[in-house]
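Moving on to subunit A:
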Amino acid sequence: MTPNLHLWLIPVLPLLGAAINGLVGKKFSRQAVVSVALLFSGAAFALVLSVAARFSTLSTPHLEFLATWIRAGSFQADFAFYLDQLSLIMLLVVTGVGFLIHIYSVGYMWEEAGFYRFFAYLNLFMFFMLTLVLSSNYLLMFVGWEGVGLASYLLIGFWFTKDSAASAGKKAFIVNRVGDFGFLIALFLLIKHFGSLNFETVFQGVSPMSPETGGAGLLTAIGLLLMVGAAGKSAQIPLYVWLPDAMEGPTPVSALIHAATMVTAGVYMVARSHVIFDRAPSALTVVAIIGTLTALFAATIGIAQTDIKKVLAYSTISQLGYMFMACGVAAYSAGVFHLMTHAFFKGLLFLAAGSVIHAVGGEQDMRRMGGLKEHIPWTFWTMTAATFAIAGFPPFAGFFSKDEILFRAAQVSLVYWGIGVFTAFLTSFYMFRLWFMTFFGTYRGTEPAGEGHGGHDAHGHDEHGHGGIHESPKVMLAPLVVLAVLSLVGGWVGSARFEKFLSPVFNAAVVTPAAEAAEHGSEMLFTGISVFAAALGLYLAWLFYYRRPELPQQIASGLGGLYEAVVHKYYVDELYANLFVKPLIAGSSLILWHGIDRDVIDATLDNSAHGANEVSDSFRHMQSGNLRSYAGWVAAGAAVVIAYMIWMGTR
Partner candidate 1 sequence: MSIGIFIIVSLIKTVLALFVLLTAVAYTVWLERKVVGHMQNRWGPTRVGPFGLLQPLADGVKFLFKEDLTPPHVYKPLYIAAPMIAVAFALTSIAVIPIGNWVTIGSLRIPLQITDVNIGLLIILGVTSLGVYGVALAGWSSNSKYSLLGGLRASAQMISYEVSLGLSLVGVLMLAGSFSLRDIVDAQAGTFWGFIPRWNIFYGGQFFAFFIYLMAAYAETNRIPFDLPEAETELVAGYHTEYSSMKFAMFFMAEYANMITVAAVASLLFLGGWHGPVFGPPLIRALLPVFWFVLRIFVFLFIYIWVRGTLPRFRYDQLMTFGWKFLLPLAIANLVITGLVVAIRS
Partner candidate 2 sequence: MVPISYYLILSGILFACGVTGFLIKRNIISIFMSIELMLNGVNLSFVAFAAQWHALSGQIFVFFVMVVAAAEAAVGLAIIISVYRTRETLNVDQVDLLKL
C-alpha cells in the first residue's frame, strides 16, 4: 500500500493561481496578485518538499492514478503521475527555483502594466512544467511540453506591443513546432509498436530488445525523433535560434523558463527515455555530437555578444549542450546533475543580470556598463558566485557537474572531452568578460542612467522615477542570495552520491566501481586541466577587458571575417532565412498563394459563388413569400414523392 501523496495537487496549485490571477486578477491590487501567485507557487514548493521528506519511505517509482483521459481501443492514456528520483529532482528545481523567481519578479515587475497577467502566465508555466515532469506517460508529458511552449510564447511576447517581442515569441513557437513534429512522430511510433505511451509499458517493451547498431532501426528512429523534439525545446543545433531572441521577454522569464527549467525539459525527456537511448547507440552518438557541437558553437558566439542577456542566452545554449553531451555518453545522472546546478547558477546569473539592468535603468548593452561593483554590491557578489560557478572553479557547483560530464565524456571519446574543455575555457572567458565589463572599470553609460535607455529599453522601466544607479529592492536580492548560496554549495553533494541517488532510474548506466577506481588517477588529471582552462579564461578576460581594454578591438580587426561571423552568430539566422524562410515565402507566395490559393481555390470558390449567385437568382423567385406559391411547390413536390414511392412499391 503506497501512501497517497496527492501528487496531482502539485501542478494543480499553480493552475489555480493562474486561473485566479488570469480570470479576476485584473481587478486585484498588486498586493493581492502577488499574494495569490506566491501562495500557490509556494504551496506547490512546500508540497514538493513534503514529498521529498517522505521520499525515502516510498517505493519508487511511485505511481498515482487520477483519472482515465483517453481510451481508444487498446490504447489508453491516463491522468496519472509518476514520481521517481529523477522527477523529484526536477520537481525540486522547478518549484524551488520557480518560487524564488516568483519572489524576484515581485520586485522586478512591480511597475509593469499587466502585472497580474505576468503572474498568471508564470503560474501557468509552473503548472505545465510540473505536469511535464510528473506525467506518467508521453502523452501527458506532451501536454506539459506544449503547455510550457505556450507559456513561453506568452511570456516572451509579454510586451506584445513591441514588435520585436511579438515576433520573438512567434519565432520561439514556430521553431519549437519543428521539434514537436519530431516528438509527435516518435510518439506515433511508440503507439504503433508498443500500443501505449506509458513509461512503464514502453520501457518494459523496450528492455528485452538488444542494442541496435544500425542507423535505421526502430529505437534509433524513435531516439532520433525524440532528440529532434529535445533539440527544439532545449535549443540545440539546429533549432537553437529561438532562444537568444527569447530574451525579449522579461528577465525573470528568461531566468525561469529560458535558463533554469523549460529548456532543460529536453534533457529531462532524453534522460527519462534513457531506456530507449541505451539501446540505440547511434542515436546516442548523435545526441552527444549535437550536444558537443552546440556547446562549442554557442560558446564562440557568446564571446562576441555585447548584450548582457544575449551572452547569458548563448551561455545557456552552451551549457545545455554540455547536458546533452552527458546524455550522449550515457552519463545521464551527470547531465541531470549539471541540469540542477545549472538551474541554480544560470537562474542566478539571469536574475543578477536583471538586477544589473534594473540598476542601470533598462540598459542591456555591456559596453555602456562598467564599474558597477561599488554601486550594487549585493548583485555584484552574487553574480560573482554565479560566474565562478559557471566557469567551473571549485568549490562552486558548476565545477562538480561540469567536471563529471567532461570526465565521463573523456571515457567515451577524447574528442568530446577536448571540445568540452575548450568550451569550458570559452565559457570562462566570456563569462568573466561579462563580469569585468559590467562591474569593473569605469561607468560608460550616460548619466543619469535612469534616462539613458537608448534603443534597448526592453523593460519599459521608464517609470523608474529615481535616477542614478541603485541597488535592487530586498525582495529581488533575497532570491539572489539564496541562489548564490545554492550555486556555491549545490555541487558539494558530489556527483557520486548524486549518481547513487539516481541509480534506480539510470540503473543501466551505472559504471562499474572497478572501472571508476582505475580511472581515478586520470580523473584528477582531467579535473586539473579543466580548472586550468577556466583559469586561463579568467586571465584572458582580465587581460582583455580590465587590463588592456583596447586589445579586443585589435584582435577583432585582426581576425577580420571570423570575428564578424561570430558577432553575427555565424550568420545562422541569415542562413536559415535564406535556406528555409525565403524559399518558403517565395514558394508560399508564388505557388501556394498565387498559383493554388488564388487561381485554384479562390477561383473555384469565386466561380462557384458566382454560379450559385446566378442559380439562386433564378431560384430566388421561388421564395416569393406568397403562401399559395409555396403550397403549389409543396403539391408538386408531393406528387413527385408519391409517384416515386408508388414506383418503388410496385417495382
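The criterion applied here is as follows: a contact is a pair of C-beta atoms (placed from the backbone, for glycine too) under 8 Å apart; a residue touches a chain by one contact, two chains touch by 3 or more; residues count from 1.
How these were chosen: all candidates are chains of the complex that A comes from, given by their letters.
Model, not experiment: these values are computed from the prediction.
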item	value
Touch-positive candidate for subunit A in this complex, from 1 or 2	2
Sites on subunit A touched by candidate 2 in the complex	624-628, 631-632, 635
